[in-house]
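For reference, the structure is listed below as structure tokens.
In this view, the complex is presented without one of its protein chains, the others remaining in place.
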Amino acid sequence: MRRLLGVLGVLVLLAGSALAAIDTYEFQDPEKEQRYKELVQELRCLVCQNQNIADSNAELAKDLRRKTYEMVQAGRSKEEIADWMVARYGNFVLYKPPLEAGTLLLWVGPFLIFLVGVWLLIRIIRRRPDAPGTPLLSEEERRRAEALLAQGDEGDEDR
Amino acid sequence: MIPELGHFALILALVVALVQGVFPLVGAHRGYASWVALARPASRLQFLLLLVSFSCLTWSFLKSDFSVLYVAQNSNTRLPEIFKFSAVWGAHEGSLLLWALILSAWTAAVTLFGRSLSPLMMARVLGVLGLVATGFLAFLTFTSNPFERLVPAAAEGRDLNPLLQDIGLIMHPPMLYMGYVGFAIPFAFAIAAMLGGRLDAAWARWSRPWTQIAWVFLTLGIALGSWWAYYELGWGGWWFWDPVENASFMPWLAGTALMHSLAVTEKRGAFKAWTVLLAIFTFSLSLLGTFLVRSGVLTSVHAFASDPSRGLFILLFLAAVVGSSLALYAARASKVRSRVHFEPVSREAALLLNNVILVVTTVSILLGTLYPLIVDALGGGKISVGPPYFNAVFIPLTTPLVILLGAGTLARWKRDRFADIWAKVRLAFVASLVFGLAFPAVAMGGFSWRAALGMTLAFWVFFTTLKAVRDSARGRGIGGLSLSQWGMALGHLGVGVFIVGVTLTSIYSTEKDVRLEPGDTYELGGYLFHFKGTTHLKGPNYEGDRGEVVVTREGEVVATLYPEKRNYLSGMPMTEAGIDAGLTRDLFVALGEPLGDGAWAVRLYHKPFVRWIWLGALIMALGGVCSALDRRYRVLARRQREALAGGVA
Partner (left out) sequence: MKARHLVPLIVFTALALLFGYVLVKMNKGEYNPREIPTEFIGRKAPAVEIPWLYDRNQRVSSAKYAGKVWLINFWGTWCPECWKEHEFLLHLSRQGVPIFGVDWRDDDQEAIGFLRSKGDPFDQVGVDPRSDLAIEWGVYGAPETFLIDAEGVIREKHAGALTPEVWNTKFAPYFLGREAVP
């Protein structure tokens, strides 16, 4: 427990506050600028309480932004830079979890649940007991009844 | 003395809550009328005691009584008065006391407005609420006492986190808690109904306005949080899918499903067991949120400082409440099932699909929020799940929901046909496509498929809602619409407005970080930003610099903005953005670091339609209020009271 507190104590020093973390990097190429912006929003600040490196004021976040800038300017792709970061800090540094065996349930889960939900829905609707078979009204009575019901439905329908 | 009084009142409230929880429930089960009669007075007494306790804590803050540990940790003599007041709920213990107070207030409200309920039902509802209150008050008394003393008393307190010294802080948590706690009422109703073995349309009619009001508060609370983060944090964002944000969003989604499900149960007597389950689900999510935020299992800027032993207490409480409710559900659900017939194409089916999508979305967000924890606990290492994941999942799931919204509101109850619905919506469908595809190119100056999709969905909502209003007004005129119908229209309209805000701001925002010297200008989004330099500035508990930025468009001055960089006495630097708010766009300037020679790193934003995000939420909330105030709830309540009075006499 004390070790835990020790590590935390140290980390607190480097933890940034949530303020405008503004660097004045210049880009000649708008595509590179866009790549940089996307990366710094998807890379996690390792010493913060759940922030990306774009928004964090922490020193380490600043340095990671600089590294990202340098690599973007050097022409590396988004995947390459992300891989570079993961090689050093693990998948934790990416806000977009990779698609691998361990995260399959995560990525596929919502849509599976959706399909299950829809399947259950169809079953429930189909299982509804049908109205009794023998007609109790004559054709003429039935038509009058339907006309009356249609009128009533319209007034009823919005509540 | 005052803290002792507050502490004493708290302990008394715990005892009263226990009485309120146990006696009426046992009494209702065994038929002891005197025990049943205890429910109302106990509820009101509990509220009064907690009011006293909370007032004592507030008093301690306003008087800067640093002999109280909680006050010393969260306040300071130099803190402006209004923030001393809001600091009461700025950290764990005080906010929990606020939770308990609000729960007792809602409970007392039930005693006031529930005179049309049968005494047995009332007793069960209040009893359940009493048990929930007991749990919270026990947690407070035994692990999180806000009145704990600091001996010797500190001469000066630690400052309140500067991020929290803001009007948004004053409003946001109380609103949220009103929402979270409010969902305890339909929950208590569901439990009471299962205990009594009876669930009819009257139960739904009773639960519905309470659910709507709770939902309204939660909507406002979340919107406030988003708005506050936007202007206070200086990075122009309004939602991060942070675990604590998700903890508030999940009950909102479930609560929305519950509102819609209650509509069907009230009108058609269908979905009874499902509505009960949803009521349990929604309040469970409120409690789960409390657990996640205060136990330390999740990492978040919003999380309260915590320790795992507190977490265990909350978990046990959560397990007791939710576990027993679900066990009761398993036992009694078959008794309350509906046997109502409806066709696959009908409003009932549409609302059922609405519920499915909302619940699936809620569960997906829960999955994403908990996944890092699960993987880590099972030894799979650490991963992060953030906005890229949640956006990738949320948008595909809610798009069909929005489409359904349009078709569902125009569907008939019990039985309808695709052809008839299509006949009603085809004009709206075509118009939505036309406007949706045209808007990005014409109004925003650049086409984008994502923007087109968003705008088409928004227009679809607008046009179908308009059609629904027109159809209802036919023959009666617009004044003939009931509040309930207005509620639905506004609620849906709010969704459309929200979609406009999210779509346009996400796609068409521009931002730039630049180095500016006094006299420099920069062009962004068609506006020219003139940096005039900074002046030194001194506040009540901070010092800093204040910049002046004049914004012009085509030569005319549009706004003058004053972004600030503050250094609080507690050592934390803060930035206050200069924002020119507008209906069609926000202009946003934030100061970074001084770069020497009067030059500054400055961030400029042009954010089109960002206000529509919170405007949409406001309109939704207004819709909820309208629905809750509909005449028939009041008329029916009065009639039932009269009937009861007549029956008893």
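Each chain carries a letter (A and B) given by its place in the written order, and its residues are counted from 1.
One rule holds in what follows: contacts are C-beta pairs under 8 Å (C-beta built on N, C-alpha and C of every residue); 3 or more make two chains touch, one makes a residue touch a chain.
Fair warning: this is a prediction, and the values are worked out from it, not measured in the lab.
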item	value
Of A:I22, A:V47 or A:V72, the residue in touch with the unshown chain	A:V47
Of A:L64, A:A82 or A:L106, the residue in touch with the unshown chain	A:L64
Sole contact to the chain not displayed, among B:L318, B:L466, B:L537 or B:V550	B:L318
Contact residue for the chain not shown (choose from B:D166, B:E343, B:D376 or B:D520)	B:D376
Of B:F23, B:W106 or B:F291, the one touching the omitted chain in the full complex	B:F291
Residue numbers in subunit A that touch the chain omitted from display	1, 3-4, 6-11, 13-14, 46-47, 59-60, 63-64, 66-67, 86-90, 92
In subunit B, positions touching the absent partner	273, 277, 280-281, 284, 291, 295-299, 308-309, 311-312, 315, 318-319, 322-323, 326-327, 329-331, 333-334, 373-374, 376-377, 381-382
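Just so we're on the same page, only the chains that are shown with their structure count from here on.
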item	value
Subunit A and subunit B: spacing of chain centres that average the CA atoms, whole Å	19
In the complex with subunit B, residue positions of subunit A that touch it	17-25, 41-42, 44, 48-52, 54-55, 57, 90-98, 102-103, 105-107, 109-111, 113-114, 117-118, 120-121, 124-126, 128-131, 153-154, 156-159
Subunit A contact footprint on subunit B (complex, rising order)	163, 233-235, 237, 240, 242-243, 263, 267, 299-301, 303, 339, 341-342, 344, 347, 349, 352-353, 356-357, 359-361, 363-364, 367-368, 371, 375, 380-389, 393, 396-397, 409, 411-414, 468, 471-472, 482, 484-485, 488, 513-515, 572-575, 577, 590-593, 595, 601-603
